[in-house]
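Complex shown without one protein chain; remaining protein chains in place.
Here the chain labels run A, B and C in written order, and each chain numbers its own residues starting at 1.
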Amino acid sequence: MSDWTNDELMTVSAARALSAARTCFVGIGLPSTAANLARRTSRPDLVLIYESGALGSKPTRLPLSIGDGELAETADAVVSVPEMFNYWLQGGRIDVGFLGAAQLDRHANINTTVVDRGPGRPEGRLPGAGGAPEIAANCGEVLIVLRHSTRNFVDRLDFTTSVGHGAGNGDRRRLGLRGRGPVAVITDLGILRPAPDTAELVLTDLHPGVTVEQARAATGWPLKTADAVGVTAPPTDAELAALRGLKAA
Amino acid sequence: MSDWTNDELMTVSAARALSAARTCFVGIGLPSTAANLARRTSRPDLVLIYESGALGSKPTRLPLSIGDGELAETADAVVSVPEMFNYWLQGGRIDVGFLGAAQLDRHANINTTVVDRGPGRPEGRLPGAGGAPEIAANCGEVLIVLRHSTRNFVDRLDFTTSVGHGAGNGDRRRLGLRGRGPVAVITDLGILRPAPDTAELVLTDLHPGVTVEQARAATGWPLKTADAVGVTAPPTDAELAALRGLKAA
Amino acid sequence: MSEIRLLRDAVAQLIHDGDIVAFEGFTHLIPFAAAHEVIRQGITDLTLVRMTPDVIYDQLIGAGLVKKLVFSWGGNPGVGSLHRFRDAVENGWPRPLEIDEHSHAGMANRYVAGASGLPFAVLRGYRGTDLVERTNTVSTIACPFTGEELAAVAALNPDVTVIHAQQADRDGNVQLWGLTGVQKEAALAAKRVLVTVEEIVDRLTLRPGGVVLPSWVVTAVAEVPGGAHPSYATGYSIRDNDFYQAWDRISRDRQTFTGWVDDHILRTEEASAR
Partner (left out) sequence: MSEIRLLRDAVAQLIHDGDIVAFEGFTHLIPFAAAHEVIRQGITDLTLVRMTPDVIYDQLIGAGLVKKLVFSWGGNPGVGSLHRFRDAVENGWPRPLEIDEHSHAGMANRYVAGASGLPFAVLRGYRGTDLVERTNTVSTIACPFTGEELAAVAALNPDVTVIHAQQADRDGNVQLWGLTGVQKEAALAAKRVLVTVEEIVDRLTLRPGGVVLPSWVVTAVAEVPGGAHPSYATGYSIRDNDFYQAWDRISRDRQTFTGWVDDHILRTEEASAR
């Protein structure tokens, strides 16, 4: 087995989480890397959908932006942005939405808009919502990938950009959100999943060598753990080779 | 001057009424004949728009239906039917809408849905609304072409399918209809136009040889006449040749 | 992912008694062969949805399979009346026909709402007309920003949408081109989608004006060359205007119509095997 980093295992784990997906709405960055890795490993038929209008893109290298030319050139079809959001995303046709976050709370709600920098200082500006609120609302389910730190995993969001499980179980239904919402948060330390009864994120898996204490220390709320915390399988040689090939291309 | 019929002069007059139009939403039948004649005579640049999705069709012969292949093949662009109605028609981009009618009342309201066949008998079924209600509502102005008879020009519609001037002047504004509505009704006897103060149709032009009495006898309400009733210019040789060429093609 | 099937099997598996079915195609690409298969299988009590019922629904209505019609323009395009439709509405032959009647703009937007996962759509339409009094699928709505009152129409979500396209590939991806009407919306609004195609090709080449429906939104594909006749498929056939004109005579009389259905639909078993 080769050496690998926890960042690599995060991406590999995210790709593995797509094993049952047919269609995936892909944001740029970690989600795009993971989705393209899935196409090169366990899910060669995975349909990649980019909000720029490309349905079924088959990029040969990782796109820098969601508007890179290759996404359109290798797509089964290109549609307008309004059509993408209305007919394809809101129409409930996408199995999995893949999101990042700047801040995440214990119910997997997301902030990508502004951060509070303390009294007397102006809010720190983040890029904003983009497609995320409606991806979170309308995909069959949502995967979130982000690095584990108390800066990202916060007790209280400074701003709610996209709803995960709201204030807890049943809240999505109350809000009329039709997808199941976040089913896993995949980090460089392990995997968190919503508890069935409360929809609060609990630690269900740790990457090899990571301890529960490390994960707790990197989480801004008192992190609960599952009754039995699993250990993520390390990347296979094939997964690592595919990931590194993607990054080098 | 060749011999010509009042039916031919009706179509020629309708084509002439397009002299200031840039874009025309064309229904099949008399409107299509008139609009295609205009393209072959005074308005070679007239943009023909068919509800089937063709923008800027340049058919070489008269289409039988609004879905004939040539309409798409000669178009500047083909769009979906929802886009045609939402972006192009409702978006207020079409100068002139051209409509026929089964029944027309004195305020140029139109029935193409059902006719009352008297007590104890079922309503007579007509094709229905099609694009007409929104053509009448949203085009810059509307031209109506139909043969003059008491069967068509009625005192009271059996059903209002498309609004001309409603109950009279100001009614379009009250209803939120944004186009000017019908500006002329062109028949095989002459031309009727709404009076500026009441929006009631008055006889403004007669075809050569037709009398006011003939027009009144063919109208189901007491038809008013303009202070000075003009006489339509007979078809020119060029107009007749173009019209007959179209019909023969 | 869509499966490639025989038309007979696809119709039997996708369309059931009592279903809400949209056979779409705005004059172009009307899926006649699939409708004829419905007649052969006697699938009945249908609610049919279509902007322009056209000859295809005149045939299904005359065959007695239709309980309700949702539509916006019921004529024989360029020819005149649809006699079987009129006979059903006016005289209840061969059975009474319930109708839900709209304008084209309203119908198009009902499909858009259905495809968009929304319960309704908004348009500038219907104001001042009597159409609103005869349907419960038109209402009004006030703009929350300007207060202006607009029309709202209820979403259409057929159980099945049937369309005809020029091509599918072996994975069941579909492409149609030419006048593409409201087919994308009708397909995406439906629970199940059946596409008949002129031919199955190894690989789709994207066309100008082409509309692609990926395999994963199509339930079944059946190869039926000429399956739009007397309508047409751009690049494969032209509209049989003579048939549309002949239909006026065939359909005017109940017996002539029934004889035509017997001869041209019911007694064509070989067609059904496609």
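As a working rule, a residue touches a chain if its C-beta (ideal position, glycine included) is under 8 Å from a C-beta of that chain, and two chains touch if they have at least 3 such contacts.
Because the structure is a prediction, the values reported are computed rather than measured.
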item	value
Chains shown that the absent chain touches, full complex	A, B, C
Sole contact to the chain not displayed, among A:Val96, A:Ala137, A:Val154 or A:Leu246	A:Ala137
Option from B:Thr23, B:Ser65, B:Thr160 or B:Thr219 whose C-beta touches the chain left out	B:Thr23
Sole contact to the chain not displayed, among A:Leu89, A:Leu223 or A:Leu246	A:Leu89
Contact residue for the chain not shown (choose from A:Ala34, A:Ile66 or A:Leu223)	A:Ile66
Footprint left on subunit B by the chain that the document does not show	22-23, 47, 55-56, 76-77, 86-87, 90-93, 138, 178
Hidden partner interface residues of subunit C, rising order	117-124, 137, 139-141, 143-146, 148, 150, 152, 154, 206-210
Subunit A, residues in touch with the chain not shown (by the definition above)	28-29, 51-54, 63-69, 71-73, 78, 80-82, 85-86, 89-90, 113, 122-125, 127-134, 137-138, 159-163, 166, 171, 175-178
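Criterion: only the chains that are shown with their structure count from here on.
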item	value
Taking each chain's C-alpha mean as its centre, the one farthest from subunit C	A
CA centroid of subunit A to CA centroid of subunit C, Å	40
Rounded Å distance between subunit A and subunit B, as computed from the means of their C-alpha atoms	57
Residues within subunit C bordering two or more other chains	112, 184-185
